[in-house]
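What you see is the complex with one protein chain gone and the rest in place.
Showing chain A:
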Amino acid sequence: MNLNENYLDTEIPKKQLKPNKNGDYEGVAIVAPTSEPTTSVNMDETFFTKAPLAVTLTGDHSMSRSVSLNSLSTAYRTSTRTPSQARKPLARSKLLSADLTGSNDSIAQPTATLKRHSDPYFNWENDIRSRLAESIYSMETSVRGSEIQRRPYVSNEIPNVFKLSKLSDSSKPKDSQASYDKNFLIFTSAGKPIYCMHGKDEQIMSYTGLINTIISYFQVNGPSELKTISTYASGKRLTFLDKSPILLMAQSERGESSNELLNQLDFLYSYILSSLSERQLLRLFSKRENFDLRNYLETTDFENLNEICSLICNRMFPDLLLNSLQCLPFRHSSRVKLQNVILQQLDKRQDIPRGTLLYGLIIAPQNKLCCVLRPKGHTLHTTDLHLLFCLISHQFQNLDETQELWVPICFPKFNSSGFLYCYIKFLPNSAHNNEKSALVLISAQKDAFFSLKSFSDELITKLEGERLLKKINSAKGFKLSDIPAPMVHHFIYKSKQNVQYVMPHFEVNSNITLDSSQRLEYELKLKTYYQQLHGTVVRDNGNLLSRSILNFVKWSSKDNEDQTIDDPRMNFSELDEYVIGNSSFEQESVNMLGIAWVTPKFELYLIGNNGVVDKKVLLRSARKVANWCQKNESRLFISDGAVF
């Protein structure tokens, strides 16, 4: 973090340790004065990096508890307490407020100042730090009408302002359709079920009959086909995609637009095509309209559909939303060298004619595109690549580098009626065995395997010789703290020209490793923020509202008044506000501010830390992020790839 930033002095009003509007928690440590950016990721870096806390927060009790609370959760709710419960907190309130002031000072003052006062300051700081370390565990706070909760004081978690997800709600019996806030159904036009994300056969059978009737009614009587049924009261939405002989339906209570849901359905349909090809699908149904496609699909298909659905519903997977690919940040000179090596190798192989090798890809773990080899004037559609990436990350991940695969895949946007053949080999990686990059060579000829195999063997030897393989394996993404943009929790930057996006690593707290369910919860939360941010800049049909947009979106507890700023320099400015409904207990006041910034060159979606309410501050950070991304564009994005 850049300590020379003096944003705090000018932009943030002096900290006020005032009681909540309810005024009923006097004597309680105001752990997170929410108007203050004390919970920032960047602050954490400053405060903790020099001497890590003696006690690590790893997987600790308090975290998991607060997650299991599963509510508008965050690590430090300011909650109502009876005096007896407040005993312990009272004792620490002084410490805490002192600490928070201290940490603010340490940010606000340039490093030089710190050094001048070094001795007394650091002693004091060390003392605070060690006592804080204790307090992270021992502080007891409680939620009205609930059991005692232990929560850490310092966290940079973002609160969840959205309706409870059913994801982690395992206590409820999951037997009816209604118990899920999101579901996907695929069935035939004749009403036979093909796939259902949640629910058993018997349950969806009657459901599909009903849906078919409704859809047919609109086909016969309606002026146009039925796309969406929305109930405004409950916020439920049913969206249909008619790809006769297959019908797809999405059911969601998550506030997605029907266009988003249609995109998701189209992705599921694309998967089915990738497995069968449109020609085969039509052929199967041309013989018999009531053909049961289930018998034709394989276990792997259902597994993959499950995987894709969970990716769409529960994971941080902005690829579909932004219709772009995630790219592996890679040093520009290395990327150029990599492309040159690939092209040189291809040049040596004059026996591989055009058509034998259509495309080549190197895909880093977590579906990040590392390198593209493509013929001039041709690119692969992002949907096709998403499908390929899903297959590789899910289906083949437990293979190792001794195997080579030859897999027919139909790329629906490339040619929905034929198959392409993919040579897939995982690149050797000595460091992390579970994280492997894959080399994919795509051909139109089904017997091209041995040509591509020998090309791949030569290429891999060459890459190893040039030490490029090592560079690919050790390529790291970037962290938010690499960018001098304070007050930012997370962002996604999409380069429009390259149809690629980048985002920093998730780092909730460097001291906390999330277990898988916590991580899922965090991803879902983040996903919802981005989905709503993105929703403010697109029309119903999915197109951007305008070429240049700057939107601030504020999520706040309902008793917070909203503030509007109008920046006359911007083309378009509006403020959306999402208000949380009644909750059963009081929680930390939420003041989340997000930015959706669209220009002809890029799209930036950015979420500030909780409590950062000053739009100018956040906008300044957003500018820094955008500048940083533009400055590092050649490192972050693949502009052309290796073109032959």
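What we mean here is this: a contact is a pair of C-beta atoms (placed from the backbone, for glycine too) under 8 Å apart; a residue touches a chain by one contact, two chains touch by 3 or more; residues count from 1.
Definition applied: contacts and distances are computed from a predicted model.
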Record-based protein name (UniProt) of the chain missing from this complex, from "Ypt52p", "EKC/KEOPS complex subunit GON7", "Aldehyde dehydrogenase" or "NEDD8-activating enzyme E1 catalytic subunit": "Ypt52p"
Residue among A:G209, A:G235, A:P375 or A:P408 touching the omitted chain: A:P408
Which of A:T382, A:S451 or A:S481 contacts the chain that the document leaves out: A:S451
Contact with the hidden chain (one of A:E298, A:E435, A:E464 or A:D515): A:E298
Residues in chain A touching the chain absent from view: 275-276, 296, 298-300, 303, 351, 391, 395-396, 398-399, 402-408, 421-422, 446-451, 453-454
